[in-house]
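Moving on to chain A:
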Amino acid sequence: MANKGKTEIDRERCKGCHLCVRACPTKVLAPDDSPNSWGYYPAKAANPDKCIACGNCYLVCPDVAITVYKL
Partner candidate 1 sequence: MELMYGHPKSLKPIQTKYCPGCGHGVIHRLVCEVIDELGVQDRSVIMNPVGCSIWADLYFDFDSVQVPHGRTPAGATGVKRMLPDHLVVCYQGDGDLAAIGTAEIIHAANRGEKFTGIFVNNAIYGMTGGQMAPTTLVGQKATTAPYGRDPIEAGMGYPIRVCELLATLGGTKYLARGAVNNAANVRKTKQYIKKAFEAQMRGEGFGLVEILSPCPTNWQMGAGESVDWLEQNMIPFYALGEVKNTLGDVAAKEAGK
Partner candidate 2 sequence: MAEEKRLMKGNEAIGEAAIRAGCRAYFGYPITPQNELTAYMAKNMLDKKRTFIQAESEVSAINMVFGAAATGARAMTSSSSPGMSLKQEGISYLCGADLPSVLVNVARSGPGLGGISPGQGDYFQSTRGGGHGDYYHIVLAPKSVQESADLTYEAFDLADKWRMPVLILADGLIGQMMEGVVLPPVRDLASLPKKPWAAGNRSGGGAASVEAAHVTSCRLVPQELETMVRARYARYDEIKKAESRYEEVDVADADLILVGYGTSARVALGAVEMARKLGLKLGLFRPISLWPFPSERLAELAAKGKRFLAVEMSMGQMVDDVRLAVAGSAGAGKADVQFYGRCGGVIPSEEEVLDAARKILGK
């Protein structure tokens, strides 16, 4: 049975590169449609229930904007 996980995204650290969106195997993440104060469109957890705490998003994020928890 797969883990269940949760991501927390620091919107102000995120630069909207969306590498995490590509890296997520279960399509949890997607670009947000509201920008942060820098003008970047951060990632957001669009489908949080699908998170399996694999950490791929954290691994590829260049800005350490994501924290991953196991529920």
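The candidate set was assembled so that all candidates are chains of the complex that A comes from, given by their letters.
To be clear about the criterion, a contact is a pair of C-beta atoms (placed from the backbone, for glycine too) under 8 Å apart; a residue touches a chain by one contact, two chains touch by 3 or more; residues count from 1.
None of the values given here were measured: they were computed from a predicted structure.
The candidate touching chain A in this complex, chosen from 1 or 2, is 1. Of all residues in chain A, only 5-6, 12-13, 15-19, 22-23, 38, 40, 53-56, 58-64, 66-71 touch candidate 1 in the complex they form.
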